[in-house]
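Complex shown without one protein chain; remaining protein chains in place.
Moving on, here comes chain A:
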Amino acid sequence: MAVEHTEPDPTLDSARDELREERVTAPPQLLDNVMNTVRREGRSTRVLDVPSTRSLPDNGHTQVRESVAAKILRMAADRTPGLRVGRCQIGEAETEGYSVRLTVRADTGTPIPEAAEVLRRSVLSAARNQLGWVIARVDIDIADIV
């Protein structure tokens, strides 16, 4: 097919620019409607056991959703200067503990080996203190430099 050649049309172009510049604001209930459904559905993720403390009798079961555990570990990891944590994926529980995989963006100039160690220690300590978990390994994937 022949390539159609379009002559510029100043009237159409200026009308188009007016429409293009027009500010359009979403209706106020959109955010609530969307978030009500999103919160109700959540993500169908695994439910993981939280061990009971030895000092108390074991008279109930505590579990945590994977998405919540991921958030706990990620927020602890996020305090590492120069690094910003994206995904936090928790592997299957092995005899030595869980494996955790983090996707991380590093600020330019961050000494990555040192920062990665700080991050690992934060994850191990948050897992121990907030979830009662032993973490076998923390794999870190530097996805980008920002």
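Convention: a contact is a pair of C-beta atoms (placed from the backbone, for glycine too) under 8 Å apart; a residue touches a chain by one contact, two chains touch by 3 or more; residues count from 1.
By definition in this document, contacts and distances are computed from a predicted model.
Enquirer: Unshown chain, UniProt name, "siroheme decarboxylase", "Secreted protein", "Cation:proton antiporter" or "DNA-directed RNA polymerase sigma-70 factor"?
Expert: In UniProt, the chain excluded from the picture bears the name "DNA-directed RNA polymerase sigma-70 factor".
Enquirer: For chain A, which positions touch the chain that isn't shown here?
Expert: Where chain A meets the chain not shown: residues 1, 4, 6, 9, 11-12, 14-16, 18-20, 22-27, 29-31, 33-35, 37-39, 41-43, 45, 65-67, 70-71, 74, 84-89, 103, 105, 144, 146.
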